[in-house]
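As you look at this complex, bear in mind that one protein chain is not there, while each of the others sits in place.
The chains carry the letters A and B, assigned in the order they are written, with residues numbered from 1 in each.
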Amino acid sequence: MGKVGKPEKLIENNKRLDGRGLEDMREMSIEVGVIKKALGSGTFRFGETYALSAVYGPKPFHPRFLQDPQKLVLKCKYTMAPFSTTERIRPGYSRRSIEISKVTRLSLNNVVFTEDYPRTGVDVLIEIMQADASTRCAGINAASIALADAGVPMKDLIASCSVGVIDGTIILDVGGIEDNYGEVDLAIATVADQDKFVLLQLDGILTKEQFMEMLELGKKGCAKVYEMQKNALREKYQTGDLDDTE
Amino acid sequence: MEENKDTESQVLVKERELVTPGDVLATGLDFLPSSGCYRENNKIKAKLLGLAKIKNRFIGIIPLSGVYVPRPGDGIVGFVKDMQSTSWIIDINSPYDALLVLGEAVGEFVDITKRDISVYYDIGDVIYAKVLNVTKSKHVQLTMNDHRAKKLSDGRIIKITPSKVPRLIGKQGSMIELIKNETKCQIIVGQNGIVWIRGEKEGLATRAVKMIEQESHVSGLTDNITELLQKGE
Partner (left out) sequence: MTLSNYIKKLVEEGSRIEKRRFDEFREVKVEKGVIKTAEGSARVRIGNTHVIAGVKISVGQPFPDTPDEGILIVGAELNPIASADFESGPPSEDAIELARVVDRGIRESKAIELEKLCIEAGEKVWMINIDIDILDHDGNLIDAGGLAAIAALLDAKIPKYEDEKIVKGEFIGNLPVVDMPIPVTITKISNKLLLDTNVEEEDAMDARITISSNKDNNLCAMQKGGDGHFTTEELEKAVDLAIEKGKELRALLT
């Protein structure tokens, strides 16, 4: 009856199945500028979840009649590689990836200085290479890096992470098995490490008090992501002093 | 991040310090944001990944990447992409195309009923022109009314990231002069990242330009370039 293969307990002695504490995030890593043909690119990893993002633009926006004469228009496409999940998924778009493309675009739109490049478009492409839950969060983090690498002007970076409830307990950074058998899943993104939520999607039954607690924990997670993003961008160019050119 | 009195005016970064979008570069109302920066309340913050540039009260950023946005006065290398009866559309390696009107391209009177303007500039021609003006919605006008402006023929064209152009030119033109002399080439560097090379050792010059683009942020670049040029083709 019910879901096949659920482990008896997801938390034991305050440790999760992969050994993490309740507020521990998986190991994160970022690469900047991995796709040479793109104007900007980046990857982001939460443990086994691995997202790649490439940015093309600003470039002339087509079709012309949909151009905005005063602003840059962001287009975002989120897809999952067919080999990214245990069961192969059909390549291309699904209703889920269309929805995620939309909410990703809306989060990034919050910080891009669209008035700096009127009549243009920027394509943000996100491909999930390996999925172990929190894929949209990894995608948004990679896209933020890619936009900065491309020189698209932004108020700040967008940082995203997930918070869950498993076995009645609130945890940070939901992993695959926790996503399958948990009770609540919350994906959020903030502007930098500020109290400004630009992405929020929640599934599962919970009280208002639990929700407020999850938001607080989520903000801490986003702050950690933000710090990693900043360091990764700096490290890419930190190779000695530059000679004077003026 | 800053808990101390934000009303105090102070610069928080050093000249040429590497900054990322959202970094606070200065606090206080005495400073003004220039290219690449914005003001949020009483803080000046970075919009781009780049190097801080402090000039008197202006705080700006030299970007490390990004597309070319034309500014009046820029010298650019462009390609004639299309034409109408009295104007040409020029591809300037930017999200924005530029317009060159007959009056800004040809000094003499032209009777367009008798002459097709393609006799002056035709589709596919390469020109070095000056940006005359850029409107708020980024409509760009070029002019050939400048002593440096001309049609460029033969030689080869290479493209570099526009933000690396100052590095390629070097302090008072020192870097580009070095390459020109060692390769015996004419080299014209457009602010838009398009470089035209014509002369004896075009291949070597191309390699030098590419090396500068790749290693613009690495120290000892001048020495590496000198070494490359002296090894010859």
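A few points about this structure:
Throughout what follows, a contact is a pair of C-beta atoms (placed from the backbone, for glycine too) under 8 Å apart; a residue touches a chain by one contact, two chains touch by 3 or more.
This one's a predicted model, so the numbers in the text were calculated from it and none came from an experiment.
Among the chains on display, the ones the left-out chain touches in the entire complex are A. The residue touching the chain not shown here, chosen from A:Lys15, A:Arg88 or A:Lys102, is A:Lys102. When you scan A:Glu12, A:Glu115 or A:Asp203 for touch with the missing chain, the hit is A:Asp203.
Contacts to the hidden chain, counted on subunit A, fall at residues 1-4, 95-96, 98-99, 101-103, 105-107, 109-110, 186, 191, 195-208, 211-212, 215-216, 219.
As a working rule, only the chains that are shown with their structure count from here on.
By the touch rule above, subunit A contacts subunit B in their complex via residues 39-40, 57-60, 69-70, 111, 113, 116-120, 148-157, 192, 230, 233-234, 237-246.
On subunit B, the positions that touch subunit A within their shared complex are 16, 18, 20-23, 36, 38, 40, 45, 47-51, 63-67, 69, 95-97, 136-138, 163, 166-167, 169-171, 175, 216-222.
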